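Excluded from the complex is one protein chain; the other protein chains are retained at their positions.
Let's look at chain A:
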Amino acid sequence: MPTVTLLPALAHLVPASLPTQEIVPASTVVPGPFLLAPLLILLPLLGAAILLLAGRRSDRWGAWYGVLMSGGAFVVALVVFFSMLGLPADERVVDHRLFDWIAAGGLDVGVGLRIDPLSMTFVLLVTFVGTLIHVYAVAYMEHDTDKRRFFAYLNLFVAAMLVLVLADSYLVLFVGWEGVGLASYLLIGFWNYERANAVAAKKAFIMNRVGDLGLIVALMLMFAGFGAVDFATVFADAPEAGTALLTAIALALLVAACGKSAQFPLQAWLGDAMAGPTPVSALIHAATMVTAGVYLVVRSAPIFDGAPTAQLVVVLVGAVTLLFGAIVGCAKDDIKKVLAASTMSQIGYMMLAAGLGPIGYAFAIFHLVTHGFFKAGMFLGAGSVMHGMDDGVDMRRFGALSRYMKVTWITFGLGWLAILGIPPFSGFWSKDKIIEAAFVPIDGQEWRAWVFGGVALLGAGITAFYMSRLFFMTFHGHKRWNDGSGSPTGPLSTDGPVQHPHESPVLMTAPMIVLAVGSVALGGLLAIGNVFVDWLSPVTGHAEHAEPVLPVWSLITLTLVLVLLGVLLAWRQFAVSRVPIVPPHGSVLTRAARKDLYQDQVNEAVFMRPGQYLTRSLVYGDRQMVDGGWMGLAGLVGATGEKLRGMQNGFVRSYAATMLAGLIVIVAVVLAVTTGTGS
């Protein structure tokens, strides 16, 4: 293969580690254009507020107004971004304090924005992809009666996500963290008239709460340990802090990251979250919110750097989730759930990279950005397919759609190539660096390099298989839907409603095309000359040059061979041979994977049922003892009142008598005390 000879040359262009810069401490001098940054949050927040308050009156213009607010935020983001490019690298980290929020005793929390390359990367990703998805949703949600509410929530999400990434302290970050959780909940359950959707929303919310608890614990630990929760103080003090404290904080943060990013063992909600409208899945559950966990780990680099044990746990979580998601993805037939499993798996890659320490941070974020593009693109493609197929999601009833929706097919195909890691598509540049970094021994422990590198490599192969399965089952092979012809040469299936697959309107395809362009080119553009890693270096810091245990060129070759094997296997099984409409019984592993490896069953048995017993007994105790006692007290008070009421009989003579008696009693009390102390 010609690519194999080409690759070492490409790899040479991108050395494994380059940044030689230290982490830049935040400056409090705010350059002029950065003063616009609060607008980033205010615009979408205003959008949400107006759309929610104006109610039905804004139905007509609500959707485009939402697009405008999100787009406005993107424009502001561009202004801030370009002004940041104009600054030297060591002046790019800025804390912009807005106002004092809580000043109580030793705790002094201000609300401020941390504007630096890392946050701006997220801001650009969120506002750009967000705006595209807003545009897409205008068409996708066109016939929904609650379109306006949908855009209000989307705007709310964008605002909350920007709070999350722009926060200058963990407490403000927590506000955004909860905000995206709320928006996610509202959007997953957007069609909550269907019970399943409401349940999925609740599930996502509750599992996220488990993670949020981690963040709360981390906040408490920080306050106890550092007396502050703002990034500047915590990061400045972290190097001097004890390993035990840092490890505790880091693990608590990891719990939070696992919840938000659907990492093992808190990953069960993501598949169900696909109950939300597809633009939501694309924006929140693929491109942005679910990557917040990775952001949190990378942002907290100074804490994790001081806690090697926690880092190892991060890598472990990433590796397990990577395989978990990949295995689940192989067995699902629901197109969105495959993509969800894939998201989980890809975030596993990012987590793995983030756990590797300074050599991995930049690549974690790099993969996050490229993934944001190609995964969002594929989700929108899936939405487009659903749009053309009467909202069907079962891939076993798709097939041969490439003929009917050319644009969707091509854009999806480009995303597919990107996630596979085929050069020169985006995914190659980012994922390959992660695999490479995973093969670097840490602290001289070669076993880690072999284990985690091996997992990352294997994951790439499985990813190739299940993503190709999805692609071929949907766009290639035989028609498995009723085209209405009824002829024996026609589709395999003549049951089910007649489908008329068609390309989606331009409002939907245009965002897909833009994202596809990103899937093709973004990775290469950012990788060449190490642009992206250098850009992030003021935040992620400097990484020692380290050699993987295998030569770089051989790793790339090995990866590509595995990927191609996966594609070929999928091609043979799902494009060439006939795909049964009814899922075959399958092996034990297949059946387990279809059920998300029994994650729900485990959760229900271990947490949910004991929890329910506990709450039930608490409720019983509350009713019987607390309420009983309280009602008894109330009864006593009432009875006493009824007794005393008798004195209020309306007769002025008895009132006067009461007064006199009262006076006598008081005088008697006073005199009694006199004799008491006097004698």
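Assume contacts are C-beta pairs under 8 Å (C-beta built on N, C-alpha and C of every residue); 3 or more make two chains touch, one makes a residue touch a chain; residues count from 1.
One rule holds in what follows: contacts and distances are computed from a predicted model.
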* Quick one: find the hidden chain's UniProt protein name among "Thiazole synthase", "Phosphate-specific transport system accessory protein PhoU", "Carbohydrate ABC transporter permease" or "NADH-quinone oxidoreductase subunit N". => "NADH-quinone oxidoreductase subunit N"
* Sole residue of A:Pro88, A:Pro584 or A:Gly650 that reaches the chain not shown, by the stated touch rule -> A:Gly650
* For chain A, enumerate the residues touching the unshown chain of the complex. => 634, 637-638, 640-642, 644-645, 647-652, 654-656, 658-659, 661-663, 665-667, 669-670, 673-674, 677-678
